[in-house]
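Of the protein chains in this complex, one is absent; all others appear in place.
All chains are identified by letter, namely A, B and C, in their written order; residue positions are counted from 1 within each chain.
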Amino acid sequence: MNIKSIKSEFPIFRQKTPAGTDLIYLDSASSTQKPQSVIDSITEFYSSHYANTGRASYWPATESTRQVEQVRKNVQQFIGAKSETEVVFTSGTTDSINKLANSIFNSDLWKGRQIIVSEMEHHANLVPWQIEAERHGLNLVAIPLLDSGELDLVAYKELLEKPTALVAITAISNVLGTINDVNKICRLAKAVGAITFVDAAQLAPYAGVNVEYLCCDFLSFSGHKLYGPTGIGVLYGKQDLLNQLPPFAFGGGMITEVDIEGSSFRDSPFRHEAGTLNIAGIIGLGAAIDFVEEVGFETIQSHEDELTIDLLNRLADIEGLKILGEQDRRGPLISFTIDGLHPHDLSTYLNESGICVRAGHHCAQPLMKKYQIPASTRVSFGVYNDMNDVEQFIKALKGAYEFFL
Amino acid sequence: MNIKSIKSEFPIFRQKTPAGTDLIYLDSASSTQKPQSVIDSITEFYSSHYANTGRASYWPATESTRQVEQVRKNVQQFIGAKSETEVVFTSGTTDSINKLANSIFNSDLWKGRQIIVSEMEHHANLVPWQIEAERHGLNLVAIPLLDSGELDLVAYKELLEKPTALVAITAISNVLGTINDVNKICRLAKAVGAITFVDAAQLAPYAGVNVEYLCCDFLSFSGHKLYGPTGIGVLYGKQDLLNQLPPFAFGGGMITEVDIEGSSFRDSPFRHEAGTLNIAGIIGLGAAIDFVEEVGFETIQSHEDELTIDLLNRLADIEGLKILGEQDRRGPLISFTIDGLHPHDLSTYLNESGICVRAGHHCAQPLMKKYQIPASTRVSFGVYNDMNDVEQFIKALKGAYEFFL
Amino acid sequence: MNDRLKSLYQTVILTKAKDKKFVGQLESYTHSITAYNPLCGDKYELQIIVEDDVVKSLKYNGSGCSISKASTTVLCEKLEGCNAQQVLSGIAEFMEIVDSDASRNAEEITKNEELLAFAAAREFPERKSCADLSWKELQKQFNQLFPYHSKE
Partner (left out) sequence: MNDRLKSLYQTVILTKAKDKKFVGQLESYTHSITAYNPLCGDKYELQIIVEDDVVKSLKYNGSGCSISKASTTVLCEKLEGCNAQQVLSGIAEFMEIVDSDASRNAEEITKNEELLAFAAAREFPERKSCADLSWKELQKQFNQLFPYHSKE
């Protein structure tokens, strides 16, 4: 697959927007568009061998079960896990974190310890920990940000001097684009015996995931941000930890024995997968992983880096425009503010040229408060973007200056 | 749409099974096949106006948000709810019940009261209550079964004499097929001030749902059993109750204000829908509801009843075959056992003729223990089944007798 | 720029968004109302003096897009001096103007140019919550303060 012509794999770009323009989609950090192969995998699955999974002994159930377990193996390889039993299917990153947070602090042992997050976390990797900290008597603390938009690792080391239950950190900030040194953060946490969780929602589509390299106990990402379907995500966990955790939810397929009086449960991953899975979502996730692996992460990264650097350079010249964060290592996204031009007005204006950008707090209110801004505009890239998208965006941005300022 | 030719709406039936036969799918109670319109709605959505929902101010996000909220209204009408804010999207019945159970007993007020389920519940409507009962000091009790396979409502009334927090009951048993008198059960529960939950997973595809008639506070069903996609379900709840419940999960989209120190949350349904939704699943669910409403529940019911009665009559003649339950009102499914012929052997045998039936405990172990059988065979019908399916099944069943007995 | 945009942001809105007449703090006030849209972060604090059922004075502070800002300015302009009943009917009128599901044309509702400017929100349903942010919150509070005037 050639990255220059890859846009043609995505049917949504074949049509015009209601404004009569080409669609210039610059919001992949929120959700990515879907290639034909992912869409087809779902159609094909429902049309040819759909059935519930879980070892019914008839075709097509045998085939759908085989395919689901095959995707589990593909995910294992995709993230570098030791065993496919370390791969739990969830409905997304938010679901993964909520389930993990809800299950992990199940004894009084944790009381008085701390959970460390950071000031740049997405609400999904903050609020569930906040709630559980309160429920079980832990303290939630946040690694502060440096002015550069990077985490203050000196402050982090000081935080680690107090008894720490868990460190939950994003690999890439969905607002600043900062790429965190997750390996270092996790190793430091390990050294004091803390459990580590990595939010790889933004990392997975940009650089892939290697849990061994990241050195984490748990990790999660969403299918819909990885060119895959909605409603499907992955929670990775080390096998022994997953087996020790109380089940995330209760129902069919995860049970060994049930009486009205009590129940016992299977081992991971089934232990944590209650009820009918998002089977078609899993199939589509498999196709999405095939897609990104076929393109190759080296290609994806260098392509998106090129666009990011070009846009950074062009934005640098624009008066009154302030980019959030000036870190060295940045994922494929840029947030900025413009004096006197509100992100929502800008976004509405750009939409009339078929350009999609995100305006708002990007589900990271603590970070916005830190920067003392109520909202920002975010441009983010996917494999299908090209230099023309950047150019159109800059052109429209200048139009907005004229219109509003 | 004519019920006689409706099979042609389902692409899976256009092909042959690996055994070279037509596919005779008799496991709709586990999951239904998908009509072309549902598959197309997903393809069309991903190909034409996919974007994350939640009020981004660009097209296609405005369009996807509009469609999702339109489906919410359609679900409201489908179940007869008062307002679309009473419709919470989940990933399925199991997810709905786990979230509700996890959220509802959030104070010590409930201690010492009882949760009433029944002996015929699916594990999904039993184990979550069991776990929460233990966690919060409630007693879980079960309405016993009569020999007929119906609930013992006299015993139920006696149970209700003790302080009762909640009654959770299935509308149709997925093993016996029993149609429970949910209206009566809920009214009796209301009379003593108990909260009521109805598991409508089997009811929704057979007769539709009317929460006003059922007289319940909460109710749930799954998309995949209603000719819709996997990974999507609905939790209905009365508006004031949903607004009082702590959020089911935490993350983007459900938040008013977040600081590192604490957070506040929106009203229902958004309060309970954290993170990116299964957007394509919602679109597909909308198409599924359009489908069943176009066919019409009167047509669906009488068609499936005809098949069920025919099969009951034919099975009555077969030696050594015992049907579970002899109740008057029965949904479109029949479970049975055969002396000396194990359900798994039968299922493997039938599969060689392209016939799909379910063998096992059907995620209802307490019921199986009650009947003192480890497993049974279940035949269940969907709109696409016809008399020929019944005939082929009976023919193959006789072949199995010869082969095994 | 295209006509749709022009109609949304016509001079009224861009001017009223920059109008500082009602921006600031009152020395003392009888009611303070926070209008906040959690989805986009727009947030205004309205300070109001109500005396004998009459809105004597209003000021606001906060931040948001030009549509929510302009609509808050116009709110202050239009409701200053109104009694409770006039406030509620004024709000109802405004809500109808921005509502794309309303049965009447905006022109049938009012002749006021400054109010009519917001009718363009009907074309941009995703911006309706910007246009009616302060109005909606004020309505909610007034319905609680003066339930005998409220028809809901």
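In this section, a residue touches a chain if its C-beta (ideal position, glycine included) is under 8 Å from a C-beta of that chain, and two chains touch if they have at least 3 such contacts.
Here the structure is a predicted model, which is why all the values come from computation and not from measurement.
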| item | value |
| --- | --- |
| Neighbouring displayed chains - absent chain, whole complex | A, B |
| Residue, one of A:Arg66, A:Lys82, A:Arg329 or A:Lys398, that touches the chain absent here | A:Arg66 |
| From B:Ile338, B:Ala359 or B:Val390, residue that would touch the chain that is not displayed | B:Ala359 |
| Hidden-chain contact residue, picked from the options B:Lys190, B:Arg266 or B:His342 | B:His342 |
| Touching residue (missing chain; options A:Arg266, A:Lys322 or A:Lys370) | A:Arg266 |
| Touching residues (missing chain, whole complex) on chain B | 19, 342-345, 348-349, 352, 359-361, 365, 368, 374-375, 399, 403-404 |
| Sites on chain A contacted by the missing partner chain, in the whole complex | 54-57, 61-62, 65-66, 253, 255-257, 266 |
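As a working rule, only the chains that are shown with their structure count from here on.
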| item | value |
| --- | --- |
| Greatest separation from chain B - chain, by CA centre | C |
| Averaged-CA centre spacing for the pair chain C and chain B, given as whole angstrom | 46 |
| Gap in Å, rounded to a whole number, between the CA centres of chain C and chain A | 38 |
| Inter-chain centre distance, chain A versus chain B - centres from mean C-alpha coordinates, in Å | 30 |
| In chain A, residues with contacts to at least two other chains | 19, 344, 348, 359-360, 365 |
| Residues of chain C whose C-beta touches two or more other chains | 39-40, 124, 127 |
